[in-house]
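Just one protein chain is left out here, and the rest sit where they should.
Which chain is which? They are A and B, in the order written, and residues in each are numbered from 1.
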Amino acid sequence: MGYPANYRYTKEHEWVNAKDGVATIGITDYAQGELGDVVFVELPEAGKKLETGKSFGTVESVKAVSEIYAPVSGEVLEANPELLDKPETINSDPHGAAWMVKIKLANPAELEKLMDGAAYEAYIAAKGKEASA
Amino acid sequence: MNDKIKKATRHTNQNEGLIFEKSSPGKRAFELPPLDVPKVDVAKTLGAQHRRDGVGGFPEVSEIEVIRHFTRLSTWNYAIDLGMYPLGSCTMKYNPRVNEFVARLDGIATEHPYQPQELSQGCLKILQLLEKCLLEITGMDSITLQPAAGAQGELTGLLLIRAYLEKQGNARKKVLIPDSAHGTNPATAVIAGYEVQNIKSESHGQIDVDKLRDLVTEEVAALMITNPSTLGIFEERIPEIAEILHAKGALLYMDGANMNALTGVTRPGDLGVDVMHLNLHKTFSTPHGGGGPGAGPVAMKKILEPFRPVPILVEREGGKLALEQVRPDSIGKVRAFGGNFGVLVRALAYILAYGPGVRQATEDAVLNANYIRKHLEGVYDLPYSLPSMHEVVFSDAIQKRNGVNTMDIAKRLIDYGFHPYTTAFPLIVPGALMIEPTESESKEECDLFIGAMKSIAEEAANTPELVKSAPHTTRVKRLDEVGAARKPMLRWKPASRSHVAD
Partner (left out) sequence: MRYLPKSPAERQEMLAAIGAKSIEELFETIPEKYRLRDALKLPGPFAEAEVIDYFKQRAGENSLGYTSFLGAGVYQHLRSVITDTILLRGEFLTSYTPYQAEIAQGTLQAIFEFQTLMCQLTGQEVANASMYDGSTATTEAVLMAERLTGRARVLVARSVHPEYREVLQTYAKNSGLHVEEIGYTKSGTVDAASIKRALKDDVAAVVLQSPNFFGVLETLPGIADAAHAAGALLVVAIAEGVSLGAVKPPAEADIVAMEAQSFGLPPSYGGPYAGVIASRDKFVRQMPGRLAGQTTDTDGKRGFVLTLATREQHIRREKATSNICTNQALCALAATVHLTLLGKEGLREMAEQNFAKAQFALSELEKIPGVKRAFDGPVFNEFTLEFPRSVRTINGELLKEKIAGPLALGTGYPELTKHGLVCVTETTRRAEIERFAAAVKNILSKPL
């Protein structure tokens, strides 16, 4: 699976797709691969304020729980209702249908600090080399 | 599979439904003696708002169906009575049957915790003797038998520490926990109102004493240590660790899960430990019973004695024993009544059977673990090479090269007639195989286990698919845990969803 060039990515494997002051956030294909089959997602309600770098939810597999960290700050407009019923969407379509939250950006400039598609792909390639070393 | 492997693996009685599926109105399994007082109309006396007309959906079966149902179910289980559980840090030793007999005696099983103390001297003597024995074993000054399990013992220990520090003026904020610790340790610290600070183990898997020196401040209430560590390695510098903590007014808590390596050989109290819990369902042979009951007594140094949970066992004049319910500095109660008395009885029976010779059990446990280690070194990767005590931790690094991991090896071990070892713990060893045979295994059983593990290592190298798709010989194959977590079905319902063919 490719990593959309127009998205931005974090070291904790979240992606952001920003447009007109609204950002859609999810976790990457790499992250879902590491997690294994996702069984449950915990997401914030509309109105909750996200702080960059702070955890705003969790993703669970059978044997592990991972925190999801806010790549940028803002106010939650909507959490993806599909993930409540079908958490497995995160495994099948992590960059599209498995978006997690849509937020109103508090500070669009924060996006500059994140990696672009190419940088992220290089980052996870390096991680791959580390693991097999 | 190797013909020389002698263990039987096939389970009989493949099909047995849920008891509710065998139910039919009008069947009875149990009858009561007739009522010898006038019958009363419940609805009239209680009123319609309180009345219930029988429990809907409750099973209606006969006595033989109950016997067959549960007997069949039992044949689907592995058990110590059948063979070894090499589970690290679980100490799955033989559960002596005489313990079951004495716990069920009339006059033991029948006693009510609120009956007058004059009518409970037998029970109180049992408690007193057990207290004395456990203090002798641990080298501590005082003890509480109240906690229901290890985790509750840990909580009690931390609450004792908190109460002691509070009395000194500052309960402090943090508890230090090694990254190799059992999950109950950090979970408990949080419940006790402390912040958890994880300390990374050093390169040999031990506590990093130099780092510890920097970390212990007056904000630290305690360090929770497991000794031997969850790697099965004795923390040689524990007396130094105790000193570092004490110098800053902090205390040393020891998780006693691995006491099976120490009993009769050394005493935590002598090593500088201030407070510790014991797992009677591990070291002291009380049965696991599929997940409990256990008991987690907490032994402590004198400084913590005033804070013990009530009631406190005391001896009065004339040798009469009593339970005192009021102690001004007590942390209160962690559970109702005095403790899991039935479990305490079993533990005392175990201790009495061994007497002063209990050291032999510890020696045999350490002998077995080292024997297995010697034979599997080189076959499996050994990440930490310091001497092992009663358990040894390997990793799946060698087998992983062929795509076989510790989970797969564990599942394949089932086909050889063994219960798996502990997988994926401690967290500091990726792909861990944590093996603790206990003293209850004969040389023959150890050799069978070694043979099985060697055979699996060969399979991992030559026919990895066989290992990865194990187990092959069980009543059910690998179960869908993902489906169970995504759409939890946690009870039977009459309009049953169990449409799958058995």
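Just so it is clear, a residue touches a chain if its C-beta (ideal position, glycine included) is under 8 Å from a C-beta of that chain, and two chains touch if they have at least 3 such contacts.
Bear in mind that the values here come from a model prediction, so they are computed numbers and not experimental data.
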From B:Leu87, B:Ala347 or B:Ala457, residue that would touch the chain that is not displayed = B:Leu87
Ask   = For chain A, which residues reach the chain that was dropped from this view?
value = 39-40, 60, 62-65
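Heads up, the rule we're going with is that only the chains that are shown with their structure count from here on.
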Message = Need the CA-centroid distance for the pair chain A / chain B, whole Å please.
response = 38
Sites on chain A touched by chain B in the complex = 37, 39-40, 60-63, 87-88
Query = What residues on chain B touch chain A, complex-wise?
reply = 424, 481-482, 485-486
